[in-house]
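What you see is the complex with one protein chain gone and the rest in place.
Our next item is subunit A:
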């Protein structure tokens, strides 16, 4: 199944997961190559966020495999499906970056401090070096002047931009964005999406869950439509969001979506 000519950076293969009797992921497969921006859309409860959280093993899954750069994320490669040690999991997670819907900044650390923590403790950088990197990324997200502000002193949009800077400063192989504008006031959405767009232009590999259809259409190389825990349709934005798509569920999702957003 693996194509050696163009191996997937992220290879999700037949992943299934249940919460009790509820099957949230049903044999989901998804390949993402380097530099791709893949957007996952779908109704709430379709498993989008769970899928994203499985990629960096914030959630475990019952069967299937998830590989990043050929390495199994959460389980040892002994064939016995043994969970990796916490130390190994931490090292694997450092290879992916994640931005959260509710920002999840560390409230006791400044904007720069939030970014520096991983650089120092995980990447082993000196304080001065970490500070320099933090300032660089704060500049990139337009917050150079907020380096020493605490999260509580920042607006939602600013906090989320710090959240993005914290994730990308670690130089992850892949960036996971989990509904990162859903908790923001409408007027703050644009400044956050602008940052994501510039990262995409830099060639950052991204998987994002979003309800921003216009942004998904413009910024993604591929859109994956999930429904009932499975991938229902996948393809380039023009195809998935186009009028000719032959997928009743997707059509009704988009119709409902348009009705409620315009």
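Keep in mind that, in the parts below, contacts are C-beta pairs under 8 Å (C-beta built on N, C-alpha and C of every residue); 3 or more make two chains touch, one makes a residue touch a chain; residues count from 1.
Criterion: contacts and distances are computed from a predicted model.
K.L.:
When you check the chain that is not on display against UniProt, which of "Circadian clock protein KaiB", "Multicomponent Na+:H+ antiporter subunit B", "Polar amino acid transport system permease protein" or "Lipoprotein" does it turn out to be?
P.N.:
Of the names offered in "Circadian clock protein KaiB", "Multicomponent Na+:H+ antiporter subunit B", "Polar amino acid transport system permease protein" or "Lipoprotein", the absent chain's UniProt record gives "Polar amino acid transport system permease protein".
K.L.:
Among A:61, A:75 or A:100, which residue is in contact with the omitted chain in the full complex?
P.N.:
A:100
K.L.:
Give the residue, chosen from A:71, A:121 or A:256, that touches the chain omitted from the document.
P.N.:
Of these options, the touching residue for the absent chain is A:121.
K.L.:
Can you list, in ascending order, the subunit A residues touching the missing chain?
P.N.:
Missing-chain contacts on subunit A: residues 56, 58, 86-87, 89-91, 93-98, 100, 102-108, 117-118, 121-122, 150, 152-153, 166-167, 170.
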